[in-house]
Structure formats: structure tokens, C-alpha cells
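One protein chain omitted, others in place.
All chains are identified by letter, namely A, B and C, in their written order; residue positions are counted from 1 within each chain.
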Amino acid sequence: MENELRQKAKELLESGQVKQVIGYEDGSTAFKSTPCFASSPEDADRLVWNPTCVNNLAVYLPSAVKQGKVAVAVKPCDGRSVVELIKEHQINRDDVVTMVVPCPGVLNPDALADIDPKTIKNIEWKGDGISVTTDSGEISIPREKAFLDKCLSCTLTDPAVTNIKLGDSPERSPLKDKDAAIAEYEKMSVDERRVFWAKEFTKCIRCYACRQACPACYCKECFVDKNGQVWALKSTDPEANWFFHMTRAMHLAGRCIGCGECERSCPMGIPLTLIGRTLEKDVEEMFGSGAGQDPDALPILGSFDLTKDPDPCPE
Amino acid sequence: MARVGVFVCWCGSNIAKTVDVVKVAEAAGKLPSVAYSTDYKYMCSEPGQNLIKQAIEEHKLDRIVVASCSPRLHEPTFRRCISEAGLNPFMLEMANIREHCSWVHDDKEVASEKALDLIAMSVAKAVKNEALFSQEIPLTKKALVIGGGVAGIQVALDIADAGYKVTLVEKTPSIGGRMAQYDKTFPTLDCAACILTPKMVDAASHPNIEIMTYAEVEKVSGFVGNFEVTIRKKARSVDMKKCTGCGVCYEKCPKKLPSEFDCGLGQRKAIYVPFPQAVPNVPVIDRENCRYFADGGKCGVCAKICPSQAVDYTLEDEMITDKYGAIVAATGFQPWDPTPYTNLGYGRYPDVITSLQFERLFNASGPTEGKLVRPSDHKPPKNVVFISCIGSRDDEHGYPYCSKVCCMYNAKHALLLKEKVHDAQAYVFYMDIRANGKGYEEFVRRTIEKYGAIYLRGRVSRVFQDGEKLIVRGVDTLAGKPVEIEADMVVLAAAMEAQPDAKDLARMLGISTDEYNWFSEAHPKLKPVEVLTAGIYLAGACQYPKDIPDAVAQASGAAAKVVGLFAKESLQSEPTVAEVNEDTCVDCQLCKEVCPYTAIDTKTLTDRAGNPIRTVSCVNEGLCHGCGTCVAACRSSSIQLRGFKDNQILSEIDALAFAE
Amino acid sequence: MEAKVIAKSDIGAWMKGLADKCDVIAPVKDGDVSAFKKIEDFGTLSIDLPTPTVKGLREQFTPETETLFEYKLTGQQAELTSDTAAQKDRLIFGVRACDAAALKYTDAVNANCEPKDALYFAKRKQTTLVGVCCTTPAWSCFCTEIGDFLANPIMMDLYLTDIGDKYYAEALTPKGETLIGASQFQAATDADKQAAESAKQKVIAALPSPIDHAEKGKDFDWDDPMFTKLAEKCLACGACTFLCPTCHCFDIQECAQGSKGSRYRCWDTCQFEKFTLMGHGHNPRPSKNERTRQRVFHKFKYSPERYGILGCVGCGRCITACPVNIDIQRVVHKLEADK
Partner (left out) sequence: MSEEQVITKEPETAGAPKEWEPKIIGFLCNWCTYAGADLAGSSRLKYPANMRVVRVPCSGRVDPQFVLKAFERGFDGVLVSGCHPGDCHYAKGNYYARRRHMLLQKFLEHMGIEPERFHFDWISAAEGQKFAEVVEEFTGQVKKAGPFKGVGK
């Protein structure tokens, strides 16, 4: 698979079809990969595709296409971000070549909790789950432990903007219900939820890693960065933090494809995907469509349905 | 620091009775940025306004809050007042302490507390107010009328008579529209041609009217007062200047085709004028069907025979771009094709025809020269069955709406049938008789009572051929029994539907349509000829089915609107419109998506050398109405509504949240 | 100075005794992360030592948000209303050697200006620090490459080393000596001392060898092409700098709320585009190129030049936090190799 990816990337770069290929390469440790920007056929040899390739590379597209046409390795989930970016006029369809990689699931860092990180030499897909090579031998980790939650409930097929399909989509049946976490969360009373989030948002240090890692947060200037006291204080008051996260969530309504990069990037461990998924579920139920499906669709909060939209005073 | 003046009005006892105006004014004086605060019996009175003007001068006030009645009532008054004192009128805020406070609460303490809060909010907002200015928008005093039917002609004539230039664009080779196809008009039975033709000629000869037939609007940009319109004049293949209208060309043309004007009942040639009274009386070559064009230049009869060498096969489509100040859409309707009613045999039996075909059959200039005969055997019909609501009021086959005119033309046809064929008998199947115009009900009664038309309330279930006869099976719901009529002819009163290209034109004009593609008016009651886009008006059946009197009345209404617009020297833009911060806009186009007025465009920012950098949204101030829907949609707050900017509204929220 | 031992089981009682005189702050697990918190309940002491706290000591001395003054507006008049309440003395328990070492740097930064940062030094003065030698360094730790403070701690009052069921406690300052005067401390034996020494050496052996970064930093190449590569992948978030124990940059903002308001300072970072944006629109560090370079150069080149101390203590927090695996240790090694 990795070879196929490198080969394809090489072809695209050699023929001049694209200026660069964005993919993954080995990171500073065996359990991390890092984004790779290959601009020559030689660079393409560095590309890897393994369970540590968690990043949603679509985040790089709006700035990358300014240098010319770009090919990008996307997992089926990340491909949804490309759809959104095209839909929202941040990239032209013609400026991007999507190389959809077959994805059995990507690494949940918790899976390695019991292994001394310094002994890890390699991580690869094996069987249903992953195999971790360490100094003291090979450890197999089953699927339910190995992968991120989003992967365990994933039913995604190739995104609507697939250009190149690499390998065959792995046969998977979801292990979990997509909304299992929400169902669990919703057991809390409304007031318990208020307290829960007040506590979570108090942790926030406003490093904005959530926003910066999010492919849908491409604004040149975020509302929260406006000069003067326009929307929210720059301080980490719990209230200001709440406003920041709530507004960011509303800004993502109908646009969040659930890649989970916000939560993964958060150094404070705030469960941000719970917010995104909750809102997205509402959007799907209320307006009958979701994010990342059709590059030609109208924006969900930029359109309406005269008769079908929920109404405060239904007849 | 801003210097805000607060003026608390007693409104006699209207406010003072439930709000302690003196104490409120005193407390307001301590609000941040307030430099002066006072109360007065009637702020809107002349002495009250003078008090404000004097205080502005004396205390160097730069922003004013008037706490009195609803801004919907006196905002213009106080804006004028402060602008007379040298302040920008938009430096005013009003706190509504009457309608929203003193009149709806009894407890003086509670009402006073609320009044002070409302003032604090207004003060906080006023501090963020900016001077706003309206811009002068140039105005091109020339109108474009799209559609050369009776409505379009009327609009053009009325505007032209008022002294303004008009371009009348018609898609077909002649103006006249649907009305030109009719024989007589209800309820007066005037000959349609006799009343329409003079108007057509008037329009053609009017010095202020330019008629472009066989032409279509290709592109519309700009906004009220400043539309730029590109019109495609299709290649006519006949030189309009040389042609004398002698008609030799179409006499000699070897290619025969069904005539659209005669609804396929008659024939025309490949070079043709649609009807004898056509304006202009200049033929056009139907290139798709012309032998010269089909066979690579082999025929050429018309060019050879033309005495004035007017036929020119080399003519090409011509694009004309011009500026217009206003546009009137008068594109009319098209008759609905009743084929979906398979049970009624339309298209299967030649003597099942539509009402418009029937109209052509007894029109003196029609295919039978006014002789009413059956298409199948050219014999005059005796029993004629008219069926109402074909495609109207029928969700299943056609449209749920009423086409409004069918009841009347059914009555007209039933009456005329008796006049043409004395021993004929008309049967009319109807659902309801809707005859609600001047003289309409009387006309229907006359048809029934004097002309013996038999009206049957019910629907027809089936029409089938039995020898020469058409058997019409239906039900008379009033008698409560099935009926069967041996008819010679069946006439279907087909619905009116929007033109097939209505949606395209709407998109081009940036106006909206309803679910049936009729153009949407700005307000169903109060703005029936306007659309939401300023400078664009509607006339006739392009909005909704209309009869001739309604269409003409609306046409004159639309013309009056245009003339009213043109009577101004120039246009003033509303200052409270949206503005884009180009530094932070990322061109996601959500603002564009939600704008009800297509007032937002995308523009390319360039560096000093003119090289493109990136694209951003920009607001066309002539089109923006200031609703602010775009502002609420913009995630990066890059578009703001002047007068209602985010920081103004947030200041109000904060002033209230932190009120002591 | 003196060294004693304290049984692990006595820590709670010792702290409880201290709590009468000052606030006791220690790392506790908060959801997925570990953070310094004021200890209220000494019964079920849930101090979390193995996991490094997600943030270092920065917030203890320069809180994320700190009010500078407050005011009130009446009509056209403004009046200052701030009164800074006296803060209680504090003892911070469980401080890592790297985090304490970072204070040497921030002290230098905050003292290197006039007037000196009073708010910072007031808090420094009121704080007693009890360090604990690491037993299980994180994968990203490289403090030994920077300095020897794991073996020879600095900037703390007392240093504890885990020797089984007790801690070996070395007093480093008079404050520290007072601390081990408490009844829970017993005299240390030679065996204790040796156990502590070998515990330290065991950890140090698992960590990298020292490098003279300050010397090598002198020759860093301003135009090193690596920064273009880093800038490509850097997301421009502030996770690295906000978690860094030596980062100290702040922004001053205004909070106006009706008739009241305050001026406060809050953390800011060179990684944000707006950090260096000037009022007239010019930005001397306009792209991520300049900003990624700034972080590395500031720590490894400018700081030694300006203060004689490296601006990095090798705690590895920026490495673990980076969502795109930018690893400052690797970056510095590469720069040193490239020169």
C-alpha cells in the first residue's frame, strides 16, 4: 500500500501534474508520524501510510493550493473536509488531487498505555488490529483497543471528491454506534451538563490548538482574535472560555466532519468531539443533511427549507 | 471619551405617570460617557427639540439619546433635530420608554428601573455609533421592458408617454403576445385585434420606444438606476431596414411547418411573419427548418425573389449592451400542455383541443379564416363540451392554483359557439364558476340564460371516440348522477403556467420565484408590482395568472413606479447597509448565499501592479437593504451592518448585563 | 546542607501540618491530565507524581489571566478602584527539577527590566518549592542534555528522591531546612543517601547525554531551510509555548463591563500571527517561517546571549503537545548539524 502511494505520488510529481504531495512521513518517534510535504519525486520515497497517520491533512490545503496544484493523502473521513473546503470556496476542485487511502482505523494513543514508549520500534496494521514491535518482541493489540473511537464506528465510503483510490477499502463493520458516547453523555441532567462543561472549559488555556488543527477553521482572523473587546475576552475566564468554545461549535454546525483533530490536539484533554458530534447529530436530524457529503450542496446554515424546517409555531 | 446627552421625555403624563422621569434623568447623568442629562415635558415639541439643540452646543455633545416613544415613530424627527444642530443624524439612539415601558407597566419603581436600563443600553450603543452618510447613486433614466405582450406594451407606452426612453424586448418575431392570438375578449366581446393592434402600432411608432423583437435578455448586472443589460438580437436573416413587408418571400418559400401562432392547427413557412398584423412586419427565417441552412445553401428562393434584396443569410446574432435605470418583467405565461390527462384523449383524438386552439379556430385570421370546423373532418361541430380546470386546481396532474381566467373564456367560447353555429349546443363541465370581475358574473349568466349553454358541475372521467362522435362521460354532481354526452368536439380549458425559462430570467435578474416559478412580488398586498430587488418591477401574468384588465392595470402600476423612480434627479443610497472588512474576509461566500437581494458579489483584490492576490466579498450598496442576515452568518465578523454592528449590539447587552 | 528521610505514609500528615501556615499545592490528576491544585483534603491524598503536570510552574507565578488594575466610570469621570489583596504564602509540592530550573530563567527575564515585575516577584517570594526527582521520565524528556539539575537541583527549597517506601529529603535553602525540621522527618542513613544517589543515576542513565547547546547556538543559521519545512507543517497554535515552563510572553488587554472595567494581562505567544502585528499593519514576523524560527532561536540562541542561560529546560512538553510532531530536540540537533 505504502509503495502504491509513493509510486502514485512520484508519478504526479514527475509528470508535473501537481506541485506537491501532502502525506505522512515518519515522526520523531515510532508511534508518531508527521505531515510530509513532498515536492520532488525523491521526497515521495519518504511517504508512509500506517496506523500512526492520524492527522487530517486537509487543514493544509487552503494555503498549499496557493503554490499550485496539490495532491493530498486522505482517509475517507478526512476526504469529507476536502468536500467542505471546496463547498466553501476555499479551494478549487481542480486544484486538488485526492488520493484516498484505505483505512482500517488509526491509532488510539491509549492503546500504548502499558508499553514503555521508548521501546517501541514500529507500529503496523495486522489482522483486525495493530501489531507493535518493541525491543522485547511483538505485541498485538485488538481492534477495539487499537483504534480511535471514530474509527470503531466508521462506516464511511470514498468521499465525493475521490480522484485516486489507493488499494481496496478494508472490509469493516462498525464495532460501536457512532452516537454511543452521546447516549452516555445525555444521561446527565441538563444542569449536570452545565457543570460538566464549566469544569472542562475552565481547563482551556486558549492555545487554540483545537482551532488551528481544524480544517474548517480557515478564517484569516478568528472572531475571538478581533482587536478590542468585540466578542470575547482574551483572558482565560471560565465564561470567556465557554463563549469561545460555544461559538466555535456553532460556527462548525453543519460543517464538522468529525475528524476529531480538535480533541486530539487539545493539550488539556477537553472532550471537544463530543460537542461537535452532538451538534452534527442535531443538524442531521433537523435539516436532513450533514457535512462533507456533496461539494455542490448549499451550506446548511446558509440555506433553508420553507416547509420542512422545524418551526417554533408549527401549524 | 464620547460625550453623550440624554434627554428623557415625559410625554405629558404618558411616560411621567409611571416612570420617575426626574430621577431617571438624574441617574442617567451618571452613566459612563454621559456628559449631560435632562428631562422635559414634550421632547418632540419645538421647545423640546430646541432644548436638545442648545445642549449639543453648550455641552459639546457628540451623541444623543432620546428616551421617549418608539423610534418607529420619532426617530426621523430627532435625527433631523440633531442634524440641524450639526451632528450626524446617525449619532442618535432612542430608548423606547413609552410603548415598551410606561404604557405596559403599572409599578412606578419597576418601570423607572426598566427605563434606566433601556437608557443605559442606548447610551452604550450610542457610544459606538459612527457618522453615516448616504451616497449619491447615478440614475440612468431609461427603462427595459422584457416581454412584448399587452402588459409589456402598456408599460412601455406609459413610461414613454411620461417622457422617458424605453427598450421593449420580445423573444418572438413580433410583439403582441398571447392577446394577439385571441379572437374576442370577455366580457365585452371586443375584438382582441381591434384593441391590441393600435397599441402595437403606437408602441412601434413612439419616438421614446425602441422595440427589439426576436431578441432575448442575455445578462443583467448592476442595481437600481444602474443596470447593465446585454440583449441578444437573434439573427433574423432579413434586413429590417431594407424589407418592405411585401410578403413575396414567404409566399414562395417551399418549406411548410406547423404554425406556433395557430397552435399547430395551421401552417407557416420557414421564412415567415407569425401573423398578418405583426409588428414589425418583417419576416424572419427559422434557420433550423430552412432548406438553405439545412442543405448548405442549396435553396435560397427567398433571397432570389426578394424585390428589395432584404434577405441576408449571413446575418449573425448581435449582442447589444446598454444601461437601464429600471427593468420591468412582463414575460407572461404559457398554456399548460394537457397531455397528462390521458383519460381525456388530448393528442389522441384530433377533435379534443385546447381552448387556445379553439380560439384560433374561430378567429378570422386563423387557419380556417374564422370558420368553426372540426380539425378532423372540417365539419362544423354541433355539440361542444368545454371542460374547466385542466391542470388548474389539480395537484395530481397539474397545479394546485386556480388559473383565474378559464371560467370566463369558457363562458366566452360557449357564447361564441352559439353565435357561429346557431344550432350548436355548449356543455360546460366546471368545479366552481369564478366570475369575479366587472361584468363577469353577468356575462356568465347571459351565456347560460340567453345562449343556452348547459353548465354541469362535475368532472369528466373519460372521453372516447365512437365513430364520428366523442363520448364524454362525466358526473353532474348537482343532479347526483352520471352524464354521457355525444360530442363533436371537446375543448380543454388548460391552465396557465409560468414560462419555461422563467426561472432562468429570475436568476438573471436576481429575483425570486415561487414554487411554480411565478415571479415573487415584494409584498403580496402592499408591494404587488415591486420585487425585492429595487428597480425591478412586474407586470402581467409572469407573476400569477391574470386576465387582460388585471395585466394592463398592473402594467400601468409598474410604469408609474418606474416613472416615479425616474422623476428623481439621482438616488440616495441607504447608509445603514453592510460593509466588508476585506482584510479578514476569507471569501467563504456564506454572506452571498444568505443575502435576499443578491447584493453581495465576489471581487478580486489586487496588488499595486494589478496582480490578483485573493478574492473577497463586496457589498453593492445600491442593492443592500440592510437586513443584516449576512452579518449573523459571517463567522469571522468580516461583514458588518452599519448602525447595527456587532460591537454596538454587544455594548447594549453588556450595558444591561452590568447595569447596577 | 542537611538531608533527612520521610516515610511516604507520613507525607499527608506533614502537609496537613503545613496547611495551617500556607496553601499547599500539589499535582493531582484532573481527568486525562495532571495539574497543580490546592490540596484541601489531606486524608485521601491523591497526589499524582509519575505523570508530568501538563503545565509547568508558569501559571503559579504569572497566571494565565492577571488583573493589573480596575476602574469605574461615572459620567465623564474615571476612577481607579483596584486593591490588590494580599496573597497567602504557598508551598508547592512535587515540583520537577526541570520546572524549578525554568524559574532561574524567568527570574532573569523578569528582573532584567525596570521596574521589575512586581507581581511576579511577590509570588516568587511567597512560595516555597518542594521538588521530587523523576522516576519515570516521559518519552519526550531531554533535560539532561540541557543541564545537570536533575542530579543537582536548583531554584527549590527541598528535593525529594524516591527510595522505596520513603523519600530522601535534601534541604537546599534555609526554608528547606526549616521544612525538614518537622516531626515527620527522620535522620537519613548512609544507605539512604546511597539509595538516593543510585535512584538519580538510574534515571539519568535513561536520558540523553549533555550537549553544550549555548555554545552551539551561537552559530545557528538564520536562513536554515529547515524552517520552511517546519513552517509548512506548523499549525500556528500555541500549545508548545503555552505549556513551556520558560515562555513568559503576555498581552495586555482591557475588559470593559458597563461602568466598570479592568486592565489585565494574559498569556500570549510568538506563534500567533497577531503577536508581532503592529498598529499600522506591519508584521515583522509575517509568516510561520519567522515564527517557528523565533521559538527555537529565542530559547537556544538569544537567551544564552542575553541572560547567559538557555531558554529551554528539556521538559519535553512542547514535543508531546505538538499536534504535528514538531520535536524541538530534533530541530536543535539538526540546526547544530547544519551550521
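Just so we're on the same page, a residue touches a chain if its C-beta (ideal position, glycine included) is under 8 Å from a C-beta of that chain, and two chains touch if they have at least 3 such contacts.
Owing to the predicted nature of the structure, the values given are computational and were not obtained by experimental measurement.
Any idea which chains on screen the missing one touches?
Visible chains that the missing one touches: A, B.
Write down which of A:51, A:76, A:104 or A:302 is the residue touching the left-out chain.
A:302
Touch as defined at the start, partner being the missing chain; which of B:51, B:87, B:116 or B:211 qualifies?
Checking the options B:51, B:87, B:116 or B:211, the one contacting the hidden chain is B:116.
Using the definition of touch stated at the top, determine which of B:41, B:59, B:100 or B:242 touches the missing chain.
Residue touching the chain left out of view: B:100.
Could you pull out which residues of subunit B are in touch with the chain that's been left out?
Those residues of subunit B that touch the unshown chain are 20, 23-24, 26-27, 30, 70-73, 96, 98-101, 103-107, 109-114, 116-118, 121, 512, 520, 522, 532, 576, 594, 596-597, 625-629, 631-633, 641, 644, 646, 649-650, 652-654, 656-660.
Determine and list the subunit A residues touching the chain excluded from the picture.
186, 190-198, 201-202, 223, 231, 237-240, 242-243, 246-247, 249-250, 253, 275, 278-279, 282-283, 286-287, 300-304, 306, 309-313
Criterion: only the chains that are shown with their structure count from here on.
Is the C-beta contact count larger for A-C or for B-C?
A-C
Tell me, which residues of subunit A touch at least two other chains?
228
Two-or-more-chain contact residues of subunit C, please, as numbers and ranges.
256, in rising order.
List the residues on subunit A that touch subunit C in their complex, please.
Contact set of subunit A toward subunit C: 27-29, 32-35, 37, 55, 59-60, 117-118, 200, 203, 205-209, 211-213, 225, 228-229, 233-237, 261, 264-265, 267-269.
Under the stated contact criterion, what part of subunit B meets subunit A in this complex?
Residue list for subunit B touching subunit A: 583-590, 593-594, 615, 633, 635-638, 646-647, 650.
Show me the residue ranges of subunit B that touch subunit C in the complex, using the header's touch definition.
So the residues of subunit B in touch with subunit C come to 1, 3, 29-35, 120, 124, 654-655, 657-660.
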